[in-house]
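Notes to accompany the following structure.
Removed: one protein chain of the complex. Kept in place: all other protein chains.
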Amino acid sequence: MADSYLHAPTLVRATTPLVQCLTNAVVMQFTANALLAIGASPAMVDTPAESFDFAGVADGVLINAGTPSAEQYAGMERAIEGATAAGTPWVLDPVGVGGLAERSAFLRRAVDKHPAAIRGNASEIVALAGLGAGGRGVDATDDVADAVEAAQVLARRTGGVVAVTGAEDLIVSRGRVSWLKSGDPMLQLVIGTGCALGAVTAAYLGATQDTDIDPHDAVVAAHAHLGAAGRIAATRATAPGSYAVALIDALHQLDRNQLANLTHLREENR
Amino acid sequence: MADSYLHAPTLVRATTPLVQCLTNAVVMQFTANALLAIGASPAMVDTPAESFDFAGVADGVLINAGTPSAEQYAGMERAIEGATAAGTPWVLDPVGVGGLAERSAFLRRAVDKHPAAIRGNASEIVALAGLGAGGRGVDATDDVADAVEAAQVLARRTGGVVAVTGAEDLIVSRGRVSWLKSGDPMLQLVIGTGCALGAVTAAYLGATQDTDIDPHDAVVAAHAHLGAAGRIAATRATAPGSYAVALIDALHQLDRNQLANLTHLREENR
Partner (left out) sequence: MADSYLHAPTLVRATTPLVQCLTNAVVMQFTANALLAIGASPAMVDTPAESFDFAGVADGVLINAGTPSAEQYAGMERAIEGATAAGTPWVLDPVGVGGLAERSAFLRRAVDKHPAAIRGNASEIVALAGLGAGGRGVDATDDVADAVEAAQVLARRTGGVVAVTGAEDLIVSRGRVSWLKSGDPMLQLVIGTGCALGAVTAAYLGATQDTDIDPHDAVVAAHAHLGAAGRIAATRATAPGSYAVALIDALHQLDRNQLANLTHLREENR
């Protein structure tokens, strides 16, 4: 159902999904605070000695290769194995894929391990699908509309959901193409909003597993939650320092009416 | 003296204790800002090449095994050796002890090296004492009241102070059991408040060493400082983003009257 995503925030708050984040050091604090704000519980368990076992306990796992040390790569591989063994949904955020050889090889191998969802900007999704060169550093240089084919390629390859973040978000899975309007340009002036969205996506996938909300709608809900909060924050702050504070506040306070009023979902018939 | 903890904040501000933090990447920034706010000086010197020597210069050391890489474990062991050799008080924060095998083994070995204080939530203290299984991820699933015996076991084993953070904080040392009422539930919605409390405890132990405030009262003071600031912040903010900002402000601004009015200490006669 197209508006089933509106029910998902309540589920997250009711179940407090435990989200294991293997992510880069730049955004760990913001990611953890975003998860706490939406009602999830963060745990940054990312070493190879611990990540396999913990992925069996967690409700969702985020793999974000932002600043990968050799030990973190090993930790990520073990976490993916642990999540796969336990049936824990995991999200792949292919930060910086394209220009950087070792990272790109790791991320392309990860695609073959069937993430429940992939989340990136247009340039990253295009590069991950092997259809383009990637962005400049971590910035997108492609438009979301240019990433539809790449998202579909990845969705077919993984059997999962692929989300492309941009002015309008694109969420693709086998047989479905959704466009979500929400968010605010100010989100790009706060480090970690994209990375936190990957973690929020893992929380939503965890909270909705074994419910009648399917993974596609769970990913839509995650993007809608962050996007609506981004709009609320823009009404309260006009510069990035106070905007970041207002964003965490809004993630926590967001209610169902705001979620419905501040997001617009459009399903393409294909 | 039961209210000697009220004098301690002035001592911290007057002496600017240098606190070496070996802690997890998620909370490093918040921990450093909390230390600066109370008048201490943070230094995150955590590599094995540097941690031994620095522990001899520092006034207090925090060992928090939140996201331990192999190199950080080695750095922690060297820091403990350095602190022990120099007589620098060090605090052990057993984040996540229980479920995770390697981390738990490290933390239990650390107990035998006589930390001046241990600080954790109820589930962590129970698990560290070997009396229970630990929490879910990093969340407590036990009540503070259930951790009294475990805290006493650890206090006897280390000869130090053991603090259990919760709705009411418990501080135990040989012959003393104190209950501190302060804080606010919102503290749990900001990542790193517990970890920062470990660092604040190290600052208080450092600032009060060789004074007539004993370690038990220093640990009470650290918890009272954070708890009172948590109450002040709750009067200024109703959502976690702005609450985190208000908390740092309140840590900095807290005066003796507020500390006395916003905390309640009860000593058990045992």
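Chains here go by letter, A and B, matching the order in which they are written, and residues are numbered from 1 within each.
Definition applied: a residue touches a chain if its C-beta (ideal position, glycine included) is under 8 Å from a C-beta of that chain, and two chains touch if they have at least 3 such contacts.
All values derive from a computational prediction rather than experimental measurement.
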Practice problem: Just name the one of A:L100, A:L131 or A:A260 that touches the chain not displayed here. | Solution: A:L100
Quiz item: With respect to the chain omitted from the figure, which of A:A85, A:A145 or A:L189 is a touching residue?
Solution: A:L189
Practice problem: Kindly note down the residues of chain B that lie in touch with the hidden chain. | Solution: 18, 25, 28-29, 32-33, 36-37, 41-47, 49-50, 53-54, 57-58, 69, 71, 244-253
Practice problem: Extract the touching residues of chain A with respect to the undisplayed chain. | Solution: 24-27, 29-30, 66-70, 96, 99-103, 136-139, 188-192, 239-242, 244-245
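Simple rule for what comes next: only the chains that are shown with their structure count from here on.
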Self-check item: Whole-Å gap between the CA centroids of chain A and chain B
Solution: 33
